[in-house]
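Missing here: one protein chain of the complex. Every other protein chain is in place.
Take a look at subunit A:
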Amino acid sequence: MTGRARVRARGLCRNLESRNLGQSQASSWNHPVVCDSEASASTSLLDTDRIPQRFKGSGSAGDGAGNTLIQRGGKTWNSFLELGIHTREKLAHVRDCKTGSSGAPVKLVTNLFNLGLPREWHLFQYHVVFTPDLASKRLRIALLYSHSKFLKKAKVFDGTMLFLSEKLEEKVTELSGETQKGIYVTITITLISELPSSSPTCIQFFNIIFKKILRKLSMYQIGRNFYSPSDPVEIPQHKLSLWPGFAISVSQFENKLMFTANVTHKVLRNETVLEFMADLYNRKDKSHFIETCEKELLGCIVLTRYNNRTYRIDDIDWSVKPTDAFQKRDGTKITYFDYYKQQYDISLSDLTQPMLVSQLKSKGTDSGEVRIAHLVPELCFLTGLSKRVTSDFRVMKDLATETHLNPICRQQRLSRLADNIQRNTEARFELETWGLQFGCQVSLTGRVVPSEKILMQDSICQPMSAADWSRDMRHCKLLGAQRLNNWLIVCGHRNEDAAESLLSCLRRVSEPMGFLVGQPKIIKAQENTAAFIRAIQQHVNPDVQLVLCVLPSNQKDCYDSIKRFLSLDHPVPSQCVLAQTLSRQGTMMSIATKIAMQVVCKLGGELWAVEIPLKSLMVVGIDVGRDACARGHSIVGFVASSNSRITRWFSRCILQSTKSDIADCLKVCMKGALNKWYRYNHCFPTRIIVYRDGVGDGQLQTIVDYEVPQLLSSLRDSNSSYSPKVSVIVVRKSCVPRFFTEMNRTLQNPPLGTVIDSEATRPEWYDFYLISQAAYQGTVTPTYYNVIYDDNGLKPDHMQRLTYKLCHLYYNWPGLIKIPAPCQYAHKLTFLVGRSIHREPSIELADYLFYL
């Protein structure tokens, strides 16, 4: 980093009084973790977006009483928050039995392990009081632990609550002790409760025990997961290290306490912030160095080399360098250089580097004082994946190869973990003192529900593979396609040929589909956003059915502007294609086919159907997304079927501040959906099934207590005599269990349509797992369905099969998908609005799948 420009963009020196580089244990890690599974990988990797905004006005310490104190993603374990929510007991038809029966049984291996406990096992919870009161938690713990009564006994004490596996003789026990300072202290220990193993506190307690055990196996805790840093997978070409690890938990499953372990990976970067900056400096236009540097780094989580702590970069102070002095807590002044030399024996090599500024988390009941720490770039490692990296297809591909493990590798890692737990003496001791027995891996029986036939206009096809029936339907007519007469193609000057060839291909593929494509008006425009919008503005009129744009480059703003204009100002369905995509040899026909089908949907057509035995059933999908620009806003996507065949959809999207409850806008959406249904069917649906996706950790209670009643009352409001039968199902794309099936002597993903509704489910819920998507790489993540409200009274079998049927109806993909189609549509809608439009799309488009 020789001769690097020393930029002093901001002259002010910052006050460092509050600097605090304490030495307590690394505690809070909140950066993205790559989950190994197909589906969760994509969402987790984008986690960087969730890092709270940069704090403004970092100024001097202590100036901002209460200004923008950031809540760092205090994720709590969802399974804890959801303990104690009992929805099944209210559902009479599944109180005794919630399992289905149809389909072929299939033997499945799981990632669950039995945990044995003696009969009549109880955990004894005591409340501990010290007189005189000791402020220091550490002192309280030390005093209690050193008491002879508790030596060699299984105990957990947090300073107030004491857990024992054996009951003390007395309900109230008085002990005495003496601190090192010679203060005589009385310890009063009072029994509060005897907890059975299934109680929520106990479950939480078991989780703590297992965390302790994994630590004993020299695994390293980051966030909630445990990793083995000693067996890293290196991807040097991207400067990445992957640590293999596990997400573990203990939960009460259907009839047993079980331990689950899921393979995960932690992505770490072999790059210090200083190296990153130097790299950026050499790469980018130097005049914009500061700007790009801040853009890339602010919000990143860094790991300091010397004390294992993580910090978020909130600012970069270009005016401070390592040779500058700061004030230590004891009031003495020292330069950064000397400080690191003295404290950690580290000699900084670059004396001109700027300082990273991080706002420290305020501890508990703080006065709201903002404390900041200055960090030396040379000593900070970048963690997680930057936005630039996640958008790099090559990096993601290399990452996927390492992280998407197939069932065989997964099983190997699981058995190794189980082995380690059973063999390690310390781990075994920990288990034994509490009376826990680590049992064998759980096998169970699932069912493969019958496959579905795909109904086309004049034929019924039984696809070879439910994962992809594009071949099977090649010569079949689509269910219903409007004629495309009046439409525009807008393309750049240089892409006229591409547009022409696309047009001829479109016509060729659309004819056998039964989709008639008329001659469009082809408009050539300058290759810039403004010119495109102008061209569209000039030529679009109320009769235009579709605008197809051939975009010269992959510029987000051009796409966004077109989508915005055509869904807000002048609502017309639109289709965008990249010119580059059309230039690829040999793929034109398949691209044209895909575009043709999308266009049919966007015009309000139907592609295919499956048999739906229930008449007058409306299915609804709800998803909640975020606005990429306006933080603090959530986007509610609501998609409801508007015919009995479930081929036509009514879509609404509502933006609202995160504070207000999602249920509030459901009323509006529901009303619109019912009206639409009435218009097409001249009656109201007798059954409504709502699939609710996008449920965050710990939100289940709100949905049960608030959202469901709101939804029901909104139905009643629409017509007093109208009372449809309603079911509400919470859909979760990520869940703890994994299932493998043994086939031809190796482990594989279970077949499509596998349902698991026993053992790995929860006793207090009407729930099941369904595997409805094929994983080409890695292990499939089952989708978890929890029926929280149901007066439809469908048999579990029917509920499961209906759900499976709905996974066939996503028109953007001729095959099964992992969630019911209405949820995927709702997701797609919120995605488009959150990424490009940022406002509620025109209601005129509500009848079309314009967002595909």
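Throughout what follows, contacts are C-beta pairs under 8 Å (C-beta built on N, C-alpha and C of every residue); 3 or more make two chains touch, one makes a residue touch a chain; residues count from 1.
Methods note: contacts and distances are computed from a predicted model.
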{"item": "Omitted chain (choose from \"Galactosylgalactosylxylosylprotein 3-beta-glucuronosyltransferase\", \"Small RNA 2'-O-methyltransferase\", \"Regulator of G protein signaling 6\" or \"Transcription initiation factor IIA subunit 2\") - UniProt protein name", "value": "\"Small RNA 2'-O-methyltransferase\""}
{"item": "Options A:Ala247, A:Ala325 or A:Ile346, residue touching the unrepresented chain", "value": "A:Ile346"}
{"item": "Chain not shown: contacting residue from A:Thr131, A:Ser176, A:Ser504 or A:Thr587", "value": "A:Thr587"}
{"item": "Identified contact with the non-displayed chain, of A:Leu91, A:Cys653 or A:Leu852", "value": "A:Leu852"}
{"item": "Among A:Ile85, A:Leu139 or A:Cys461, residue touching the chain not depicted", "value": "A:Leu139"}
{"item": "Interface with the unshown chain - residue positions in subunit A", "value": "2, 23, 25-26, 136, 138-139, 141-142, 145-146, 179-182, 220, 222, 229-230, 232, 234, 236-237, 239, 241, 243, 268, 270, 275, 279, 282-283, 303-308, 328, 330-332, 342-346, 381, 393-394, 551, 554, 559, 575-578, 581, 584, 587, 590-591, 594-595, 597-598, 776, 812-813, 817, 828, 851-852"}
